[in-house]
Each structure stands twice: as C-alpha cells, then as structure tokens.
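Encoded as structure tokens, here's the structure I'll be asking about.
For this depiction, one protein chain was excluded, whereas all remaining protein chains were kept in their positions.
Up next, chain A:
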Amino acid sequence: MSKKVLVLGEAREGALRNVSFEAIAAAKTISGGGEIVGLLFGDSVQSLGEEMIKFGADRVITVEHPHLKHYTSDGFSQAFMAVYEQENPEAIVFGHTALGKDLSPKIASKLASGLISDVTAIEGEGDDAVFIRPIYSGKAFEKVKSKEGLLFITVRPNNIASLEKDDSRSGDVSSISVDITNLRSVISEVVRKSTEGVDLSEAKVVVAGGRGVKSADGFAPLEELANLLGGAVGASRGACDADYCDYSLQIGQTGKVVTPDLYIAAGISGAIQHMAGMSNSKVIVAINKDPEANIFKVADYGIVGDLFEVIPMMIEEIKKIKTN
C-alpha cells in the first residue's frame, strides 16, 4: 500500500538544513509511491517550499505565524496537528535534531502512535521497510519495525543520502492559517555559541581536537584544516573541560553525535565516551603522539606524531591537490 508521508522541514538561519532533504529521501523509501508532503513552520518560510520540492517533495504546506518564529513544542504541535488533520497521512518523518527530538514524542503521544527515533538506515521499501538505529551509544544496532497504524520516524543527520536536486521539479506550495495560542514556554533569550559556518552535526568533514591541542590558540590549525575541507571543528570532552573551546563543540556520549564522511581526531586519546559520538564516521584519521592511544583502534589511518607538525603539513598537501 502506498503511503502519504508528511516531512517536517527545518530551517536554520534562513536556509533549509540538509537533514530536511535526507528526511525527504527517507520518506520516499517508505512511501511505496505515495505522496510526499513537505511542511514548513515559521514566521517567514514560504520561500523555502520550492527547495523541498526540488529535493523530492511533491507539494509543500506552510504555516506562518509570528509565534512560530522560535520553536516551541506548543506552537509547532498546534501547527502540525492542524496539517495532520487536514492531510491524514500514513507516515511522518522528522529530522533527529534538537527540534525533532523535542517535538516528535509530543506528537506521537497525541496520536497514540509509535515512534522510531534516530534512524540511521532503512532496509526494504514501502510496507516492508525496517529501520536501523544505534543503541548503547552506537556499540550495537537494532532493527525495528512499526507494528501497525501510523508510521513515525526521526532520521539522524548525515546518514541517509538525500536525493539528487532536480531543478525541473515543480509542485504546489500552499499555506494554511492556524491560530497559535496559549504557548506555555516563552523563550526570553537565545545565546548562539556554535561557530559560524558549517553545522557540526551535519558536516561532511569534522576536525576534532582533544587535550593534545593544549590551548584555545591550539585550535587555529584545526580550524584552518576544517575550513579548507569545508568542514567543522569539534572537540573531545577533555578539551572542553580544559577550557580550550566551548562545550558546543563537544563530541561524545554527552555532546554531539557526528557521522561525517571524514573524521580527523587530533590529540584525542579516544575515551569510550568520545568514541560513542564519532565511531560510526565513515573514515577516521587519528593523529596522536602516543602510539598506544585508544583512538588508533577505531582509526582507518593513523599517524603517530605531533599534531602541530602534522596538521600544517596536511594543509599544504591538501592545498596542492585542490589546486591541481
């Protein structure tokens, strides 16, 4: 049976996040040929609708309201439920982002539905789809399926490949008006700590530093390498605890979980808590002075050496490739 799937798109600083396109791809896999309806909530999101269509949505519904400028679970759930009641979908896909994690259980509870969170891969298609998700901090995986009724999943960023952007696709971008009322949480302040540029949890390349970076200034070569590769800088808890960088960069069990194509661990020993946040990266490079460091056990390629010698050399070598 084909399924109509609702996909919640998520904007950040005026642009859609990659995970929204990945969610559309996941929706396509489970739809069995059914319609993919993109959703956008905010104070001004109409212009992003077409982008969802180019990445595979068939049409888009927006809900715009001043109270949707900042995410609140009350505001977004009111918008979502209004669309849900109009569309009656068979499946729902959100990104497993801060917003998706916060909102999806509330919606699932309202709909008395199951919810398969943090999906990293889908096996099979349509009604036969089975969902793979990491458990025990990525030390094991489980295959889960929905027993019956509504299918609701959240997908981890950077794991399910988005569809190729197709500029020739077109579809309807409509809006519905919803009265957003009675918000119980009021956001009085937002402090942006994350660095400019590439979002760490969605970066294709992550250059992460540990205690071996030795100081806040020690992150400079890592930043240079990350910029060169179009990636983001991350850190181990050790580096954050030592005040070399902000906790917003922390990767690990507490902190962010990342699965980039390339993870470069510089001066990171590889504590189990750190590994929980990065061990599923596709290619791992370890640079550490200590040949016994744990990080070499999960690394695909390792260099035993001083990161302050190795990283500048890497930058030079990569520049050579890029210019050729």
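Please note the rule applied: a contact is a pair of C-beta atoms (placed from the backbone, for glycine too) under 8 Å apart; a residue touches a chain by one contact, two chains touch by 3 or more; residues count from 1.
Heads up, the rule we're going with is that contacts and distances are computed from a predicted model.
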Hidden subunit of the complex - UniProt protein name among "Galactose oxidase", "Zinc ribbon domain-containing protein", "ABC transporter ATP-binding protein" or "Electron transfer flavoprotein subunit beta": "Electron transfer flavoprotein subunit beta"
Residue among A:S20, A:S201 or A:S236 touching the omitted chain: A:S201
Chain A, residues in touch with the chain not shown (by the definition above): 73-74, 97-98, 101-102, 104-106, 108-110, 112-118, 130, 133-149, 184-194, 200-201, 205, 229, 246-250, 253-256, 261-262, 272-273, 276, 279-280, 282-286, 291, 296-305, 309-310, 313-314, 317-318, 321
